[in-house]
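One chain of protein is taken out of this complex; the other chains stay put.
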Amino acid sequence: MSVKEKFQKFLEERLPVQAFKDLSSHKMVPEHKQAFWYYFGGITLFFFIILVFTGMVLLFQYQPGLESSHASVLRIVTKVDFGWLIRSIHSWGANLMLAAAFIHMFSVYFMKAYQKPRELTWLTGLGLLGLGMGLGFTGYSLVWDDMAFFATKIGIDMMEGIPGGEYIADIIRGGPEMGGLTIQRMFALHVVILPWIFIGLLGAHLFFLQIHGNKIPEGIEKSGEYRKVPFFPNFIFSDLYVWLICLNLLAVLAAMYPWHIGAEADPLAPSPKGIKPEWYFMAMFQLLKLMPAHVAGMSGELFGNMLFGAAAMFWAAVPVWNPAGTVGRRAKLATYVGLLGLMFIIGFTIWGYTAHPV
Amino acid sequence: MTRRHWLDWILQGVTGLYALVLAFPLLKFLQSGEGEAEEKVTQIKIEKNVIPDPGTSKIFKFGSKPGIIIRRPDGSVHALSATCMHLGCTVDYDKSEDKITCACHGGRYDASTGANISGPPPAPLPLLKLEEKDDGFYISKA
Partner (left out) sequence: MNYPQWIIEGVGGPGIIGIIAVSHVFISQFAVGGGLFLPITEYLARRNNDPEMLEYLHTHTRFFTILTSVVGAMFGVGIWFAIGLVHPDATAFLIRNFVLAWTIEWVWFFLEILSLIVYYYGWKTLSPRTHMMVGWVYMFTAIMTLVTINGILCFMLTPGDWIQNQSFWSAMFNPTYWPSLLMRFLVCLALAGLYGLITAARMSTANGLRTRMLQYSARWFIPTFVFMLFAMGWYMLMLPEETRNMLFSGMSGFARGNFAILTRISMLTILFTATMGFMIFFGAYANPEEFGGGKIAFLMISALFVTGAGEWTREVLRKPYVIHSVMYSNALLAADAKDMETAERPFLPRIEWRKDGESDGQAMFRTQCRSCHTLDGYRPLREFLKGRDEKSILSLLKIMRPGEKNPYRNIMPPTVGTDTELAMLARYLTSEVSSAK
C-alpha cells in the first residue's frame, strides 16, 4: 500500500469520506444559455480568498497609528521587496471583489433567485455586500493619505446625520475628532471584526446555496432548454478555469497599474481638489450632493440618507413583494424596478465621475 | 514505473517549481525588514563625565546594538560590544569582580580584552575601537 492509500484509509476510518464523495458525485448544476452569470458568485469568493491571504501578509509590514500608518504604507510600496505588488493585489482585489459582488447581486435579482425557498440566501448575500463595502471603507482609511482622511471624515460625518448616528460616529472615531484612535478602531474593524462576521455570513450563504442549488430562470425551466452537468468535475473545473482568468486579470492590473498613495493626511490642510469616494460609494455620494439644505423640515442629509435607507429596505424585501408564483404585470414589475435600480447606480456613478474630474 | 507515471511525476515537480518561483515575491516580502540603521552608524562620541570614576561603566547604543564602555579600577578605559556571544543577552560590568558578566547564563569575560573566561560563551566579546580625545571618547568599529 502506498503512502497515499494509507493516508486515504486513515481518513476513511475516521471521517465520513464516502458520504462526501457521494454528495459531490451526485450534485448536479444546471447548464443553459444564462449559466454564465453563475460564475460571479464564485469569482467574488475567489477575490475574497485573495484578500484574506494578502491582508494577512500585509499585517507583517503595516503598522497602524497616527505616526506610522502612512509611513508604513509608504515603506511597503517603496522599500519592502514586492511590497508594491502585495499592496496592489490587495487594493485591486478589493475593487474587483466588489465589482463581482454587484454583478452577482443583479444577476441573482434578474433571475429571481431570491424567491422562495432562497430568501435567506438573498438576505445573507446582501449582508455580505454591505460588509464588503464596510471592509472597503475601513481598509481605505488605513492608508491615511489625504484622500483617505477626507473620505473617511465625510463617511463618518454622514453617519452623524442619521438619528442615533452620532453615537456610532463617536465610537468609530474614538472622540469628537479623527485621530490615532480612529485608525486603531478602523484597523480593528477591518482586520478582525468585519472579517469574522463576513466569514460567518459567508458560511451560511454557501450552506444555503448547497441546500437549494442554483436557480434556473423560470422561462428556461419551462422551455426545458437546459441540461444538468455534474458538479464534479465539470462545474468545479469550469469554475477553476474562470478563477485562473481572474488571477491573470488581477496580476496584470496589480503589476501594470500599481495602486496610488497620496501625501500624508494633514487635518489642517484644505481638502484635496477633486475629492471623491471610491466608485462603489459614488452613486450614494452624488445623490446626497443633490439634496438641498432642508427638505420637509429636516436636514437634506438626513432626508437623503432616509431615502437611500428606504430604497435599500425595499430592495432587500423583494422576496416579500414579488414572491414566487406571481405572474403577469406584477412579476414584470420586479424586473422594471431592478432595471431602474441598475440605471440609477450606473447613471449616478457616471454623473459623479464627470462632476469630479481627477 | 510506467511512462505515464514518470510524466505525472515530472508534471507535479514542475508545478511545484512554478509555485516556488511565484512564491518568491511573497517570501521576499515577508523577509523584508527595517535594520538599516546598523550599517549607517560608524562612529559615536561619549562624554567623559559618563564614566568619571574607576570601576564605573555605561551601556550605550551603537547602531541598533548595545556597546559597553568601562573605566577599570586601574584607570584604563575599554569599549566592547555588549551582546553576549552565547545567546545574545546584554552583558554588564561587575565592579566587585572587575569582569564583564552575563546575567542570563552566567558567562564571564575579561573586562579589557573581552576574552571569554568561564561559562557558556563560545567566543570573546568583540572590541570596539576607542579614541580618547580632549572632548570625549570616540568609539568606532574595530
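Should a chain be cited, it is by its letter among A and B, assigned in written order, with residues numbered from 1 in that chain.
Rule of thumb we're sticking to: a residue touches a chain if its C-beta (ideal position, glycine included) is under 8 Å from a C-beta of that chain, and two chains touch if they have at least 3 such contacts.
These numbers come from a predicted model, not from an experiment.
Considering the whole complex, the residue from A:G83, A:G125, A:P277 or A:G338 that touches the absent chain is A:G83. When the full complex is taken into account, the listed residue touching the unshown chain is A:L240, out of A:A71, A:I171 or A:L240. Touch with the chain that is not drawn comes from one residue among A:V3, A:A19 or A:M256, which is A:M256. Only one of A:Q210, A:N248 or A:T335 touches the chain withheld from this view, namely A:N248. Hidden from this view is one chain, which touches chain B at 7, 10-11, 14-15, 17-18, 21-22, 25, 28, 32. Residues of chain A that touch the chain left out of view are 31, 36, 77-85, 88, 229, 233-235, 237-238, 240-241, 244-245, 247-248, 251-252, 255-256, 258.
As a working rule, only the chains that are shown with their structure count from here on.
Averaging Cα coordinates per chain places chain A and chain B 48 Å apart. For chain B in complex with chain A, the residues that touch the partner chain are 25-26, 28-32.
Contact residues of chain A toward chain B in the complex are 57, 60-61, 79-83, 85-86.
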